[in-house]
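This structure is in structure tokens; I'll ask about it shortly.
The complex appears here without one of its protein chains, the remainder shown in place.
Should a chain be cited, it is by its letter among A and B, assigned in written order, with residues numbered from 1 in that chain.
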Amino acid sequence: MTKFSDEKLAKVQEIIARYPDGKQKSALLPVLHLAQEEFGWLSSDTMDYVASLLSIEPIEVYEVATFYSMYNLQPVGRYTFEVCQTGPCMIKGSDDIISYIEQKLNIKPGQTTEDGMFTLKTVECLGACGYAPMMQMGKFYKEHLTKEKVDAIIDECRKTAAANN
Amino acid sequence: MAVKLLLEKAHVEGIRTYDVYRREGGYRAVEKALKSMSPEAIVEEVKKSGLRGRGGAGFPTGMKWSFIAKPEGVPRHLVCNADESEPGTFKDRYLMEFIPHLLIEGLIISSFALGSNATYIYIRGEYAWIPDILEQAIAEAKANGWLGKNILGTGFDCEIYVQRGAGAYICGEETALIESLEGKRGNPRIKPPFPAVKGVWDRPTVVNNVETLAAVVPIINLTGEEYAKIGVGRSTGTKLISACGNINKPGVYEIDMTISVEEFIYSDEYCGGIANGKRLKACIPGGSSVPILPANLLFKTAKGETRYMNYESLSDGGFATGSMMGSGGFIVLDEDQCVVKHTYTLARFYRHESCGQCSPCREGTGWMEKILKNIDTGKGKMSDIDLLWDIQRKIEGNTICPLGDAAAWPVAAAIRHFRDEFEWHVLNPEESQVRNFGLAHYADAREVVA
């Protein structure tokens, strides 16, 4: 059963309170972010739950969630590498970084490693062009990527995961 | 050393915190504005400053503010557009990340000027850590009486909220941003009605870029008249330029719009020259949607005059031989870069970011992407280049929002200035896969200048 903790529910109320009365649908994007943080991805159950929190129809949530690229409508790995491939990153070698990750993790963009640890995605410009090539991992950016840096990031992820398990 | 109005204090230790920011003279402008100026006077000051929207369109900010409708009993809103998504542009992120209080200060003054009691910062979703920084700054400002109820005893109430987008370039377009803020798909609205009359929740709304709103602080501190003295002509004040690509020093620079493009690229104060001793091939000076310029048109205009880093000079020659200031996303390509491939990535970007509402953009961007991919991978035909030209020509100006133009211009300019490179790809399908076209007959701009 999909349900937020009391703390998260309070956060939802706080978000809703930012908007005028009756315009609680405005909270949809932030609450979906919250749900994705909490549950990892947005299943129909999760989206239905969000709909109920905002008193809107579930289909309105699907309509919106499918529009934006950041919402995961499929389960993803523990760590998602979203590598930018737009012009400014491309000229700084993002293609090489992508192939390197593909080869290293043995997955193609859009896929997740068998151990459920890593998902690789290619994304369009993330606004870090001066620090290219780069990728987003969770909340933060990993910039000035090199093969060595990618190795280090992957190792770090595995270590953290092992330590937390 | 050029004038710095926004980033002067950006690297003062601890400037992110309220105490340091305040100690460095922060919130003086709020005090001045709220205590000694009327909202109308602030609008007038911004008009006088000649400040133009820093998001890309360059529309005079004061004028935009004066359009806001003030129907009795209807709340008005200021929305800060922090949905910085134009490839090559990362200046707003820099400003918000390093000197968040400057934006908050600008927002308080602007909210007061516009009568917005609830102001929203709509920030692109990928900048996931920045809302924390902003919310921290907002909390500090509030704790110190700069936000909340009855600010400075003026009776003015104001709250600032941060809302994250979720990955949609189109939400940088103001009406799409409003839709998104309302929790909907980011489909741009048809204008009229304009946001200034009917914006978010059907209320009068002004949407301004981060840098624009931050610039209100120095305008109030200096007065509009003094601010207008900085820069040249209608390019007043300072502008943040985010420089990237094959340069030695990528990053965000504040310029006063009197420096030349050449100086910007080669001066150590700014980009520090082309990286790895390579030669300059081309540059997109204002974010990926503005026309790419080959080196020979970059430093000198078609008339042979020096090209400067300002609105007028960058667009000198129109699209035939000029470009635009745009959002200040400065992308530099060296001799090893392939214009076809670069244009292809941009076409892919715009296809991916089209909202899907109107036909030219939805279908046209997808088609351009496919053609460019084919040419880039050695499968193109000569007629594909003409077809590309035809498609972009019919997208331009014929879509609901400017995304159509943004998608068409880079393709148009690439063909306009680099047609031989496209043709070379078509004529040399195999060779083009193993080596770059390079500079060919384009000389390094410096050689031309010399």
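Throughout what follows, contacts are C-beta pairs under 8 Å (C-beta built on N, C-alpha and C of every residue); 3 or more make two chains touch, one makes a residue touch a chain.
Convention: contacts and distances are computed from a predicted model.
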Out of "DNA polymerase IV", "Peptide/nickel transport system permease protein", "NADH-quinone oxidoreductase" or "Integral membrane protein", what name does the UniProt record list for the absent chain?
"NADH-quinone oxidoreductase"
Could you tell me which shown chains are touched by the chain that is not displayed?
A, B
Of B:D334, B:E353, B:D376 or B:E421, the one touching the omitted chain in the full complex:
B:E353
Touching the absent chain in the whole complex: find that residue among B:M37, B:A302 or B:L387.
B:L387
Touching the hidden chain in the complete assembly: which of A:Y49, A:F67, A:F81 or A:Y141 does that?
A:F67
Tell me which of B:F98, B:F156 or B:W367 is the one touching the absent chain.
B:W367
What does the interface between subunit B and the hidden chain look like in terms of residue numbers?
71, 168, 185, 189-190, 192-193, 197-198, 201-202, 351-360, 362-367, 370, 387, 390-391, 394, 397-400
Contacts of subunit A with the missing chain: which residues?
22, 44, 57-60, 62-63, 66-69
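Rule of thumb we're sticking to: only the chains that are shown with their structure count from here on.
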Please name which positions on subunit A make contact with subunit B in the complex.
18-20, 23, 25-30, 32-33, 54, 63-64, 67-71, 85-88, 90-92, 123-132, 136, 138-140
Note which residues of subunit B are touching subunit A in the complex, please.
75, 84-90, 93, 118, 120, 124-129, 159, 161, 163-169, 180-186, 201, 242-246, 250-252, 288, 329, 331, 333, 337, 341-342, 345-346, 348-349, 352-353, 355
